[in-house]
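Rather than the whole complex, this shows some of its chains in their spots.
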């Protein structure tokens, strides 16, 4: 067995667990299980950073689309020229008394031209055309009851059609929400895998050190003395590995190319602003997990050594 | 220090190995324990330091019933007992000196450098102070185990076949060390097959001889 080497080993060597306290020294540098712990913590932290970045990005995207949803209803009023103004006014009246509608506004000619520009250029003679009127509806947070509104409009302004853009965007929002949920589930899975692996690595190390534990018990060491040595060692290793993995993960996320904002999710893995702080929770969580896992494993092993 | 009252022991799934043990190891006593291979000498020693718990009757360690001691209580009792295991085990990553002083480290006591040097010289390990245990010869390991058992000058020393791998001169030397400790009031129990060693002790100490026969531990008087 050799001590862990390479940069992770160097890092681990600087951490308190290796300090020359008597309790720390009685546990041998447990070779491959040590490397396994450091490596597992690093790999899982790397993945955790990605999962966090994805969850945050998906969350932002869902929020953005949700926000867009709340302003996306349009009412189109098409009617013979002599009725159109009356029907438009009727629609606006209906909207004023509809719960959940924040504001309603008739689009002016310039805005109509803007909407049609992708197809017909900007020099379309909108005034001269027998175009329908468009009314943009802004929802309040709660939103309005689209079916109820449709019924009322049918009664008051038969030429009005409610175009609820939400139905185009809603699946997208649902998908973003689902991606966030998947990311969070992945995060939980990663934490479980980390805990399981650290537990198994600690148990493997404890089993490999059966002789150490027997000798220590023979000369009268108390359980907490033996346990502390292992727990400190493994916590330090998980922390070191996790720090390295988190930094690597953050570096990788930072290196991801970002696409234009409108492409949204697909390239939006980058973290921004205070979101950069979230992944820093990872090493702390990894160390806490390793601490708990090793304590449990040590207690179980010690109980078997008389 | 240690008392057996109608105690007995059997490994799980085997017939009882020892029964009806009624004896005491008082402070300052010196005992030899002998009996054929497989008779239960090691098992008896393990009952004495709480690695095994009697399956019938009771064993008291320093006045307390072993069954009423928790793990920390056992650990505390062991810090008053020096044990030489039959298969000498060490912490292979520490030096010999660190291994010999391990009971002090564990008890949080300082290392008496002078005594340590004297002890290492007596068991002939001064030259190997910085060696790791796997680099020692069989006899050197056995001597190191004895040094480790006596470094804290414990109240009771239990030695399981402590001279099986050393030559006659060294065996006598190790015996002398235990006799010296016994003169200081420590209780000593040595399990051994070596009848010559028992005979050699006659001139130095009034030892009692225990013999395992018919699953009993019997005082064997002078009949060697």
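Order of writing sets the chain letters: A and B. Residues in each chain are counted from 1.
Everything below uses one rule, namely that a residue touches a chain if its C-beta (ideal position, glycine included) is under 8 Å from a C-beta of that chain, and two chains touch if they have at least 3 such contacts.
If you're wondering where the values come from, they're calculated on a predicted model, not measured in any experiment.
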(request) Each chain kind shows up once here, so list its copy number in the complete complex. (result) A x2, B x2
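Note that only the chains that are shown with their structure count from here on.
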(message) Measuring centre to centre with CA averages, how many angstrom lie between subunit A and subunit B?
(response) 62
(request) Would you mind writing out the residues of subunit A in touch with subunit B in their complex? (result) 22, 25-26, 28-29, 211-212, 214-223, 225, 302, 306
(request) State the interface residues of subunit B toward subunit A in the complex, per the touch definition above. (result) 50-52, 71-72, 74-81, 83, 85, 89-94, 98, 102-103, 105-108, 148
